[in-house]
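Every protein chain but one is kept in place in this view of the complex.
Right, subunit A next:
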Amino acid sequence: MTSTVRDQLMPTPPSKPTTAHPLEPPPWTDEFGTELDRLRAEIVAGRGARDARYIHRVIAVQRGLEAGGRIALSVSLLPPAWLAGTAMLTTAKVLENMELGHNILHGQWDWMGDPAVHSTTWEWDFLTPADAWKHTHNHLHHTYTNVVGRDRDLGYTILRMSPEQPWRPVYLLQPLYAALLAPVFEWGIALYDLEADAVTAGRKSVRSLFGEIGRLFRKGVRQAAKDYVLFPLLAGPSALPCLLGNLTANVLRNVWAHTVIFCGHFPGDVRTFSEADIEGETRGQWYLRQIQGSADFEGGFLLHVLSGNLGHQIEHHVFPDLPSSRYAELAPRVRSLCAEYGVPYATGPLWRQYASMWGRVVRYAVPG
């Protein structure tokens, strides 16, 4: 991509993110939507054995790494075993959450008709139970992406990420608690998925909240027992290093997930929307909102696999149910389509998106 085109795509990053006011949709919106529909149909028609092999290979690699990591950590009194075991387990947990869990739970692989790799049967190594997460993520977040007041993922109900959200003094602390959230991200997401705020708002019954707390608790006990009790006990003399290795893997996975996810929607040049914007929204308008409400980051194959291909966040939001292995080939095509229609397309190196995200967290900690 030449710099001229890039400049045209991303005019000087706005000093503050523009939040849309109800605007007339551009006249070419439907045509733009049709182009994206066509792109989608093309990928759907081409899905096949190659894609199936890919996801089965990722599953095999992930389980192999997990088994290898657990074995190495069982003799982790030896420092090289600790290092190798922790590295393997961390990689396994990252793959499990990002390229497998997130994407399979999206239904990206349901087309294979394989009950073993299916959004309705999959459960992941992440605290929040798959069902609870599918509701808040697939339904609420992906449908109402970046709509202030509707998309709870916009700041996860604790961060102020746009001027439309009224300022409160507690937001002064948000850079601190956003940072503290990273290492315990899975706990944050699990509590967030309980939607306690929906109970106070009357959208959810206390009874169902208690049911979900019960399910979360049971899963939490199993998860914690595995990593912090059973495997250390089995490791005998290596119990303590094994426990520390498991803890390290969980924390690193949490920090990485936090990074990837925050870079998907919170860099500075990502737009937010008002509820008025989505009234009677057409498919074309929905596409436009998804593109402007997300940000990509650039990287090589490995970086993209380890981030569940969420570096292609824009493509993921436009086509959340297409296999993640296709986002890399979709990205340049979506991007050139955007260039053709003059739709801003936010992308950049991971470090820049990360810095930009933090800039926004700090900016909206203060009023205005």
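Remarks
Everything below uses one rule, namely that contacts are C-beta pairs under 8 Å (C-beta built on N, C-alpha and C of every residue); 3 or more make two chains touch, one makes a residue touch a chain; residues count from 1.
By our rule, contacts and distances are computed from a predicted model.
The protein name that UniProt records for the chain not on display, among "Ferredoxin reductase", "Putrescine transport system permease protein", "ABC transporter ATP-binding protein" or "Alpha-ketoacid dehydrogenase subunit beta", is "Ferredoxin reductase". For the options A:P79, A:G113 or A:G300, the residue in contact with the chain missing from this view is A:G113. Screening A:K134, A:R152, A:R253 or A:R271 against the full complex identifies A:K134 as the residue touching the chain left out. Subunit A residues in contact with the hidden partner, per the touch definition given at the top, are 37, 41, 47-53, 59-60, 63-64, 67, 70, 106-107, 110-116, 118-121, 123-125, 134-135, 138-139, 142-143, 219, 222-223, 225-226, 230-231, 234, 286, 320-321.
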